[in-house]
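A single protein chain has been removed from this complex, and every other one stays in its place.
Right after this comes subunit A.
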Amino acid sequence: MENLSTDCGNMHSDIYRTLGLKELRKGVFRSPRVLRLLSSLLDKSVQKNEMLLETTQIKDVVTIFHGLRPPTVSIRDYIDRIFKYAACSPSCFVVAHIYMDRFLQQTDIRLTALNVHRLLITSVMIAAKFVDDAFFNNAYYAKVGGVSTEELNRLEMKFLFSIDFRLQVNVNTFGNYCYQLEKETAGGLQIERPIQACRD
């Protein structure tokens, strides 16, 4: 039948499960693997870009997403913090990653330690607003993200117009990003086996 959600769910359901995108019980997700994989991916991307900016003389564009100096909190801790307090679907982090890529492509900005945090809080919040039925407001996300509400509102508007409000993510794109995250595991970083998540 036309029940697309089920069909697509079956097609990708193994990878969804290993990334921790599916509920263990109704509403319960234990720290999903997707968080760790995404932060490792973003970390590498930031390192690569900073090396590039250092070795070449390319000047990075400064936008409202850029801070004066890098925040002290690591990407990993920042992502964990957002997940802990925002309680959004783990899928929101995959979707947010897709939005960040769309933003970076559209604006020709490089992901660096100066902008990654603001891009993260903005894109996860927009993802939650778009895909989840229950979500917190901007003021709450601002507290979680350590920025003022006014600033987050401006970031949100700028982000949305930069990606031309293209928020819909089709199942293939979503699947591809999931596989890309899966590959991150194989990519050398030793990951302790998520034993606790596998035992029912």
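Please note the rule applied: contacts are C-beta pairs under 8 Å (C-beta built on N, C-alpha and C of every residue); 3 or more make two chains touch, one makes a residue touch a chain; residues count from 1.
As a convention for this text, contacts and distances are computed from a predicted model.
Per its UniProt entry, the chain excluded from the display bears the name "cyclin-dependent kinase", taken from "Actin-related protein 3", "cyclin-dependent kinase", "DNA topoisomerase (ATP-hydrolyzing)" or "Carbonic anhydrase".
Screening A:T18, A:T112 or A:N138 against the full complex identifies A:N138 as the residue touching the chain left out.
Check A:V46, A:I79, A:V95 or A:L181 against the missing chain and you find that the one touching it is A:V95. Take subunit A: the residues that touch the chain left off the picture are 1-6, 8-9, 13, 16, 21-23, 26-27, 89, 91, 94-95, 125-126, 129-135, 137-139, 149-150, 152-153, 156-157, 160-161, 164-171, 174.
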